[in-house]
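Everything on this sheet refers to the single structure shown next.
Just one protein chain is left out here, and the rest sit where they should.
Chain naming follows the written order as A and B, and within any one chain the residues start at number 1.
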Amino acid sequence: MTTLSPPRSRTAVPPQGSRGILLALLILAALMGASVLIGWLLSTLAAQVVPGAPAYLLLVFTVVSLLVLAPLTHRAFPWITNWFYLLPALVFILAFTVLPVVLTVNYAFTNYSGQNSGNPDSAARQDATLSSDRRTVTLSGLTGSAQEYLNCAAPNCAGATLVLYDEDASVPYRVKVASAQGNAFTLAAPTPESVQVAQATRINKISYVGLANFQEIFGKASRALWPVFLWTVIFAFSTIVLNSVAGLILGILLYNKRLKGRNVYRTLLFLPWAIPTVISVQMWVALFNQQFGIVNKSLGLLGIVAIPWLNDPLWAKISILMVNLWLGFPYMMTATISALSTINDDLYEAAEIDGASRWQQITGITLPLLRNSFTPILLSGFAFNFNNFGIIYLLTAGGPAQEGRESTAQSTDILLSWGYNTAFVSAGGQNFALASAIALIIFFLTLAISIVNFKAAGVFEEARK
Amino acid sequence: MTTAPNNLPPGNLPPGGYVHREPSALRKALPWIIGVVVLALIGWLGAALVDSLKDKQKSFSIYYVDRGWVRFLLFLLAASGVLALTSLLGQRIGMARTGRRISYAAVLGDQLTHLFLILVVLIAIYPLFYVLIAAFDPRNSLFAFPDFGNPNIFYKTGLLPDLKQLNLENFAKLFEGVTIPAWQLLLAVIGGAALAAVLISLIVSKVGRDTDALANVRAWGLRVLVAALAVLVIFMGPAQFTGGSNESKFLLSVRNTLLVSGLTGVLAILLSTTAGYAMARLRFPGRFQMLLFFIFIQMFPVFLALVAVFKLLTDLGLGNTFAGLILAYSGGAIAFNTWIFKGYVESLPESLEEAAMVDGATRWQTFTRVVLPLSRGMLVFIFLNQFIGTYAEFILASILMTGVEHWTVGVMLRSFTSGQFSTKWGVFAAAATLGALPIVGLFYGFQNFFVGGAVAGGVKE
Partner (left out) sequence: MKKALTILSLALLGQASAATITVWTHFGDSELAWLRSQAADFKAKTGNTVNIVSVPFGEMTDKFIQSAPKGQGPDLLTTQPHDRLGQLAAAGVIEPMDKYVTSRTDLDKTALNAMTYQGKLFGIPMFAEAVAVVYNKALVPTAPTTWSAFLAAAQKNTGSGKFGYLADLSNAYMQYGIISAYGGYVFKNNGGTLNVKDVGLANAGADKASAFLNDLRYKYNLVPEGVNGDAAKSAFVQGRLGMFLTGPWDMGDIKKANINYGIIPFPTPPGASGKWSPFVGVQGTMLNSYSKNKVAAAQFAKQISSSDAQVAFNKAGGRIPASLSARTKLKADPVVQGFGKTISMGTPMPNVPQMGAVWGPWSNAIAQSVQKSGQNYGQILDKAVQEINSNIK
């Protein structure tokens, strides 16, 4: 396909407009498609020649053929080099973000779960005998109807899958059923001689259920989606407000050049940021213990009763905000200090000559100038905390329990941890399909919020320029 | 307030020009409205919180000082009073010595700032100090039990574990059965020496004058340190860890984490720099759309696509391998790094590149010979940011990796606190202390890169 290039495109100037974009994307798609195809062919060949060749050879061959094909493409379309700068990132995003995302979106419309995984069911396994013409399998122990057993739409189960096992149950062998009569299943084709049949079972298949998962989510929205979404927004918003206020105050205090030992304070206050969150958050779990944690012990010295930090739905939210403040204020503080150091001292001197007080200097000069540096930091902070699964999972695991909620969406669960509970916590039942639907909803919510944020902060203009 | 500019001059004004516009009444009232609403919300929240404590009886496991908060406030008041006096003294002495006018408010302000900062530092750092002590406590507990009979207030409240009981048992558990061959020891010594040389040269340069020789020592010291560490990390293997328990593999988990984080960091640079440069400098149709695509597609919670990631990696034969984990991590932050690098390149003067192009360099040569050397600081930031993010990650690692030989530090630490019925807080504290050291070291060693990078990515002057 690279040799068929018309001579008129042998120019370094890319075609303009959306036609140009389309053409470029087409060429890149062809390039990558060809590489994957070659990679796949070569790796299949390698697997034929050397049995047990690792599957990741596919990746290796694909990358190699990409490296070979890219210069050829360049010769045909010189202007495509611009796109080659994007190629490493693009290839990676396609392989490790877009591909899983596509699979996940697909799952969102199925009933995929730990149980409905497309695999043979062990519990339903029955002794089976194969007729001499190798076309009929009889399950002698079957009590219910065949339709019930195979869970199929038509009463004769045409097209359903049956799994056959030999005595050792070593290799499952899948066969298609042509029709079922009582406990006898007629197969679509005779089983090969090499397959011995001692047992058989059904497949718990993954089937498309349309919008059922979304219906379920929105049907229970008052007990899961809405309260969780509300808390997610409050959590992300309060976190950045609290952190930036604390960071601003400390930063402005520490930027006072007269203050002796300010570097000592700065170094010490830097520490919470420097410790990996996986360590510090777990530590807070023990420190916040209502009876035995040192937080309440210290408050006891002030005569304050034991506060149920992690055991009360409202206090748990406060605890999360506090720990997040502890984790995040050093960053804001440091950012304030370094942003302040970019402000010209002349401004302050001028203000001082005009007789402005320190407070007036802060509100009149410092804060307005800081706003510019802070907007991107606050935006990325909001986006990060919106999906800050780590702190929720490690500190409260979504708890404590709250009345009137689904068990996967408790008082401090954010959208992401709700999805995680649905997919991976056994209590949620490994409902991968439902979790995928949740992921899709989270994606659109994040997208909507980000677009509003980006518009407000002028990110689009900046990106376009 | 209205005399100072309340906004930066927008770009369409003449340079340095400032046109004053009187804000509308609503605009002026807005901060007050917001303030009132926030106060009302805080009041409501406070009332709800206090209400939830209303009928709590006092816990019998906590030592209470009745009306302790009154005493505390009195103490603060007294301390402020003392500071007011000492400030007055200081101001007078200072004025007498220097002969200049010194504002009393400024001196007092500084003193009160010190008081406030000391309190903040105490509150922020004490938890860490407590965990550090608990790491030496063999009773395997981060819980504080009061000792009501003890006159010492720290023991009476349980704010300090019994210092007499402390020993190294928890640390010993982490290193049980670890065998270190001589060549690794040698490498560790070389690395240590290089680190010491770097530190000494840093101190010398801080105290005296920074010379080229010192800078050279630092550069080479760092290189040797990184090389020694890299060799150590790559060639340390599971066979060296003969201990039976899971915690005895702690050092191995540190090695695994360093390996994964390091390679992920390198990959992050490789993947995002060219894209960031193209987005910043090259003009071609589709560039803007591609940037938006990068940013928006990475808003999908890949975390919930883990089942698919798992399937993808196992189908590629990379299940339960570090290579698979690294690939999974590297896909995650491309958009962010690209954006940051794009912002940085835009802040560079374009004239340098133009000069190189005039001299006959191609785009690619300009990028590798002009832009990359200039952005060394940014590359360090991208690397460190990715490195540290990966170091603290544990969910992806715990789902993709199986078996203690493959655990990363995060997974190992999580396993101490999420046993079926029991948690090992003592071992956790010891492992946390050691596991945090590399990152704390990186943070303090590269402080400037961090702060600079975080701000530079967003701010362009």
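One rule holds in what follows: a contact is a pair of C-beta atoms (placed from the backbone, for glycine too) under 8 Å apart; a residue touches a chain by one contact, two chains touch by 3 or more.
As the structure is a prediction and not an experimental result, all values here were calculated from the model.
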{"item": "Touching the absent chain when the full complex is considered, from B:Thr113, B:Thr368, B:Ser398 or B:Gln447", "value": "B:Ser398"}
{"item": "Option from A:Ser179, A:Ser298 or A:Gln402 whose C-beta touches the chain left out", "value": "A:Gln402"}
{"item": "Contact residue for the chain not shown (choose from B:Tyr104, B:Phe310 or B:Phe446)", "value": "B:Phe310"}
{"item": "Where the unshown chain meets chain A, residue by residue", "value": "114-115, 117, 119-125, 168-170, 201, 204, 289-292, 306, 308-312, 399-408, 410, 424-430"}
{"item": "Missing-partner contacts on chain B, residue numbers", "value": "55-57, 59-61, 63, 139-141, 143, 145-148, 244-246, 307, 310-311, 314-315, 319-320, 398-399, 402-404, 414-415, 418-423, 425"}
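As a convention for this text, only the chains that are shown with their structure count from here on.
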{"item": "Distance from chain B to chain A - Cα centre to Cα centre, in angstrom", "value": "22"}
